[in-house]
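Below is a slice of the complex: some chains, not all, each in place.
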Amino acid sequence: MTTLSPDHLSVLEKQSIELPSWAFGNSGTRFRVFATEGTPRDPFEKIADAAQVHKHTALAPSVALHIPWDKVDSYDELRAHAEDHGVALGTVNSNTFQDEDFKFGALTHHDDRIRRKAIDHHFECIDIMDATGSRDLKIWLAEGSNYPGQNDMRARQDRLADSLQQIYARLTGEQRLVLEYKFFEPSFYHTDVPDWGTSYAQVAALGDKAMVCLDTGHHAPGTNIEFIVMQLLRLGKLGSFDFNSRFYADDDLIVGAADPFQLFRIIAEVIRGGGLNNPDVAFMLDQCHNIEDKIPGQIRSVLNVQEMTARALLIDHDALDAAQQANDVLAANAVLMDAFYTDVRPQLAQWRETRGLPADPMAAYAASGYQQQIAADRVGGTQAGWGA
Amino acid sequence: MTTLSPDHLSVLEKQSIELPSWAFGNSGTRFRVFATEGTPRDPFEKIADAAQVHKHTALAPSVALHIPWDKVDSYDELRAHAEDHGVALGTVNSNTFQDEDFKFGALTHHDDRIRRKAIDHHFECIDIMDATGSRDLKIWLAEGSNYPGQNDMRARQDRLADSLQQIYARLTGEQRLVLEYKFFEPSFYHTDVPDWGTSYAQVAALGDKAMVCLDTGHHAPGTNIEFIVMQLLRLGKLGSFDFNSRFYADDDLIVGAADPFQLFRIIAEVIRGGGLNNPDVAFMLDQCHNIEDKIPGQIRSVLNVQEMTARALLIDHDALDAAQQANDVLAANAVLMDAFYTDVRPQLAQWRETRGLPADPMAAYAASGYQQQIAADRVGGTQAGWGA
């Protein structure tokens, strides 16, 4: 039976997956945001919760921030708080979809005042990055239009290029700009960065410190995502992943929950292209735990990524190459499936224990009493959410 | 050039499209609900706004209510208020997607207490219907689950059948139950009534007073909706339409905005099957005006339905039959396209004037000053929304 080698385990030991602070706040649909007991009231509590994920898995050493949701008076204090909890502050996410001024666009807006405000918001994000030590400024461009004719898509694209150029010029040191694309939502006719091609064209025009962010839930039905992973790695422009899963639209379910084999194929292509444990390619979650508990939802998620990485590492590349060279379709496919179907969980559980981690992080968290404690402690105040 | 005959105009004169009270309140996406000046603060103001649509178009003589959003102390008063404004109260929509108890289901819930509460909510809706004189109880079954395994879909289906039976038994007089289906959202793995087949199977088991409601935005990508219209009419189970349009998911855009030719085909099939101006087949809107003005958004919508009905009436059925019998694909298609491409708008404008209506209802509303008036008057209070 196939097992993970010491080399595989060494690779797995280095794996890290950034958590989104907003996954610990409430989220929902346009129909309802259901509350959950113990939900954080501020960024400090979000980070405390995120630290629980890392504590039980050693997989999630950093937490991404969302501005303005995670604005605080002192980022030094927030950074120290994170370090006290054993995690670091990570990517800073900007937000151009909630200010009333941005109803019809932000970085793409035809009104110079509003576009200036949106650019300035990103300058503020970079200032925060300077304070937090974050490397990446992630821009999910939520802009677009709902009706044909509502906007001049071409002029918006040109204004976007100009806005991004201004933001890019503000980056300092090792900082990067990663531009996320999305098929649709919250706009329903056009999105200003709807596909990887647009994101690629925009960041290629900026320079080496601009990269594409691939959110696994942001594609048209049927899209072969691992092909895009391959292509962006080939072009040297895959900056980061936002992992989650989906059955229909941008469902933001737990990564690997909807189509585990797709996650396997994506990670296999990451490995093939040299993207695993490569600092240029950040692994992040971007999920919503609308109805399930949030901390264990995140634990489950990073474990899913780890387990699927382990399976992908098991691919017998010599056998695969040989079958591919022979055009033996069934044999080549079988090599892949053999790795996918191998149950790596028992070995990973043992390995965790040798590292002083719980064999079953989900059970360990449940047994820790943390969930009950925050449910009891966090009474009063306003639970964090998207402020939509 | 083809023109509408007196018979056609007589048919058009009888057309009525029910408006949703919630279209006049604020709506948005999970990311943001943008506010609009002049948005109603209560059901009375919503009805006043809806009456504006009817005033300028003579197309929208009734307004659907959503419970609990439109609960008032006195339905007699609400009814009188509507009549004073020249409209009637219409379909009552129940709501099983916002109460914290309904987080994991309502009419399908395994907990008898919660299911009882959901059924009782429908009893309350029927009581309101008795007070308002409404005929239809519309149930959009927003229930489902987000993860495989989360629920026993089969047991839920059986419980749904039982819940519907109890509600159906409570109907009085001419009252009907219409069951709406939806492909996905707010649930992302399974929906308890995801397709017309499920709705049909459920209402067929109830009896003659139970019908299917077809929302034009609630289908999988690529679905031939006019086929379903045909089939439900054939089976005698098409109870009502929720009109809107979509590019991607349940976008709830203005009917006819995304794919006007699809709307044409749908209405052509309604006419073919005897569903036009047939009291059994209610025409309603169910839309969200997230970024555009709401009252003119509704005016535009009912005009779109009217104009497309006029085009569909122009289909030369003798020529169509002849081409179909001859297997002349191009000729048959040309008959349809000829009607679709005919610009009925000038004739409709003239006809409106002969009936004492404005030739251009959009312009007439804009010139009326109503929008400015409500923007000025409706200061303070809480703008109506979904209360999500």
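A and B are the chain letters, set down in written order, and residue numbers restart from 1 in every chain.
Everything that follows uses one rule, which is that contacts are C-beta pairs under 8 Å (C-beta built on N, C-alpha and C of every residue); 3 or more make two chains touch, one makes a residue touch a chain.
Just so it is clear, the model here is predicted, and its values are computed rather than measured.
**Q** Of the full homomeric complex, 2 copies appear; what's the total?
**A** In total, this homomeric complex is built from 4 copies.
As a convention for this text, only the chains that are shown with their structure count from here on.
**Q** Please compute the C-alpha centroid of subunit A, do the same for subunit B, then give the distance between them in whole Å.
**A** 38
**Q** Where on subunit B is subunit A touching in the complex?
**A** Touch residues, subunit B against subunit A: 27-35, 97-98, 100, 103-104, 142, 146-148, 183-186, 188-189, 221, 246-249, 251, 253-254, 257-258, 290-292, 386, 388.
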